[in-house]
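This view holds just a subset of the chains, kept in their places.
Each chain carries a letter (A, B and C) given by its place in the written order, and its residues are counted from 1.
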Amino acid sequence: MKPEALTSLLEQVRLGTLDVATAGNTLADAMRQAPFEDLGFARVDHHRAIRQGFPEVVFGQGKTPAQIATIAARIVGAGQTLLVTRTDETAYAAVRQEVDSAKFYPEARVITQTTGSEPTRVGTILVVSGGTADHAVAEEAVVTAHVMGNHVERLYDVGVAGLHRLLAERRRLEQARVIVVVAGMEGALASVVGGLVSAPVIAVPTSVGYGANFGGVAALLSMLNSCATGVAVVNIDNGFGGAAIASTINHLS
Amino acid sequence: MKPEALTSLLEQVRLGTLDVATAGNTLADAMRQAPFEDLGFARVDHHRAIRQGFPEVVFGQGKTPAQIATIAARIVGAGQTLLVTRTDETAYAAVRQEVDSAKFYPEARVITQTTGSEPTRVGTILVVSGGTADHAVAEEAVVTAHVMGNHVERLYDVGVAGLHRLLAERRRLEQARVIVVVAGMEGALASVVGGLVSAPVIAVPTSVGYGANFGGVAALLSMLNSCATGVAVVNIDNGFGGAAIASTINHLS
Amino acid sequence: MKPEALTSLLEQVRLGTLDVATAGNTLADAMRQAPFEDLGFARVDHHRAIRQGFPEVVFGQGKTPAQIATIAARIVGAGQTLLVTRTDETAYAAVRQEVDSAKFYPEARVITQTTGSEPTRVGTILVVSGGTADHAVAEEAVVTAHVMGNHVERLYDVGVAGLHRLLAERRRLEQARVIVVVAGMEGALASVVGGLVSAPVIAVPTSVGYGANFGGVAALLSMLNSCATGVAVVNIDNGFGGAAIASTINHLS
């Protein structure tokens, strides 16, 4: 309940144009409300852009193309930016029926549709990856960060097995405002980058590697145990999540 | 051995119409018996409805359609309610050959056939889910609870990332007799619901999520460690099991 | 904010004895408030008895005796029942300085102090344990359930290695309203009891056993995978938690 509405209601009570019982019920109800839209199978959280700075993001995995398309239509219809992650060509075809200008990034597995004018981009988020096999996750981070209004740069294939490739780019590392490190195998890249820069480093472990990688556990544990400070970690293969908090940090004034 | 049968046998001994040796053998045998039906590949437990309040449920996974159909025919033939979980269209086609009025719920992956008149439904079991990807498990819980004779309500897509969606439904939470919380990712919904209500909460972790969800382990551990009291947990993705104990609780007089 | 207070405030506005701005501020504040007491190091939740049917319970582990005593004094001072778990003689001595009639149950590692008259006890919670080594956890459950106003009975040392000990008590199993099964090692007792009764079974795995018990993991997984329905699980060694949800269930009218 917005402040003006509250004041207006109380004025009505004071003036006698609204009785106490009705006003009481209205206030009791207001204590429970916030804007969302109930689609039966989903509750779209239109309030999130105000509360968190970016609208609700659609996690595509486990949803049918039809469900994704319906949710997408509501989000775009509410004038908000659309971002669907972990999705594919089939879902994209369904979304296009509803939102014909939506774009699909196959490597990143992301559908987006921005609204209004191009945002004023701030700072620079540098997405660093260890090897070619980490690209899908790194691209999910890149597209997410771009849609959320950041300057984004890529620094790919700089794994620590050939350290000079990374050290050669030290200037770009030092100039970034926030760094997202995407790496599989032993994930040492996060520690090494963390030791070279003063920017916050968000580490995204990937499930790339031989057997004892255990689906990303090796990289995850490595990053959590980083001997360099200034490193925090998100979920395995979660390029979206890494970019989202990087964007939050980058937009701090 | 039913009490009357025992009395009758002893009366026969007393009257001398049955000799002691025969009676002794009959009694020794009776000490080992209980009603079930041996199909060779399965022993259908017809006694279960008396012992536990609901007939044996068929776990479809790992059984052939033919096996499911045969078991289903026996259960329905014995005048009992049929419930097959973790099943599919193919098995349903086979069951229809034997039990033509059986119903299939594709999202819940459940086949049912009720018998006799509609049961008197008691209490309310509220099935709460975190997100759209939890629907299959939540629907398994809903159909199970309905077949077992409970009032069932759904409260879906109220994950804690948008807490106001949950708080807006606080009245429904407070009015439920038993709550089944179905959630993946970090499973925090169980703790939050558990802290808001006085009803018992049965938590069902799901295997939905990014990498370090580890097939539901994250949600499972989260729910087992709930800082709110009044929460107990069933197996990962086990919507049936969650509903079954919720029904048992709800039917306590 | 209680309904009468809200009505009273609105009445004052209507009568002009309270100006709109002040009333607005009061209402805005009320939207955020609920009764708790801030001790600096802890926020005692005095509202919990109303919301959940039992006051906040103090988890003793990791708190100093002085902290426990201070919290205990506030809870008893608010006229509520005291329950401290995972505690010891030293903390008890400190609590006695503040609450001289508090009682200590050494095997259960619990301190309690009840208030007012003896509660009307309802139903029967039967606490079943597998072996002597499970006693500490079983006793935590027994004391918790007793303090929470239930009839409580013990059925100890009936592990499945000597099944006749359990079957001999089948009548007591059948008469219980809720059953708490406390078992370590392979935890099979939960499944066996679950298959024999129609009451809800709350399973509490314990960390008792040889090496591959892994601190209770074997029993935990066993109970989560119970082939009998009607079984739900709480955390390892969490006798308190098992009794708490059993009490919640037992108090359903």
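Structure notes:
By our rule, contacts are C-beta pairs under 8 Å (C-beta built on N, C-alpha and C of every residue); 3 or more make two chains touch, one makes a residue touch a chain.
Note that the structure is a prediction, hence the values are computed from the model and not measured.
Of 8 total copies in the complete assembly of this structure file, 3 are presented in place.
Operating definition for what follows: only the chains that are shown with their structure count from here on.
Because chain A and chain B carry the same sequence, their contact can be compared by residue number, and under half of the numbers here are used by both.
Here the chain pair with the top count of touching C-beta pairs is B-C.
On a Cα centroid basis, the chain most remote from chain B in this structure is A. Chain centres here are Cα means. That of chain B falls 26 Å from that of chain C.
Centre-to-centre separation of chain A and chain B, using mean CA positions: 38 Å.
Not a single residue position of chain C touches two or more of the other chains.
Residues of chain C touching chain B in their complex: 51-54, 57, 177-178, 195-202, 220, 224-225, 229-236, 240-242, 244-245, 248-249, 252.
Taken in their complex, chain A has these residues touching chain B: 32-34, 36, 40-43, 45, 47-48, 56, 59, 61-63, 67, 205, 207, 215-217, 220, 235-238, 241.
Listed in rising order, the residues of chain A touching chain C in the complex are 3, 6-7, 10-11, 13-14, 16, 20-21, 23-24, 27-28, 31.
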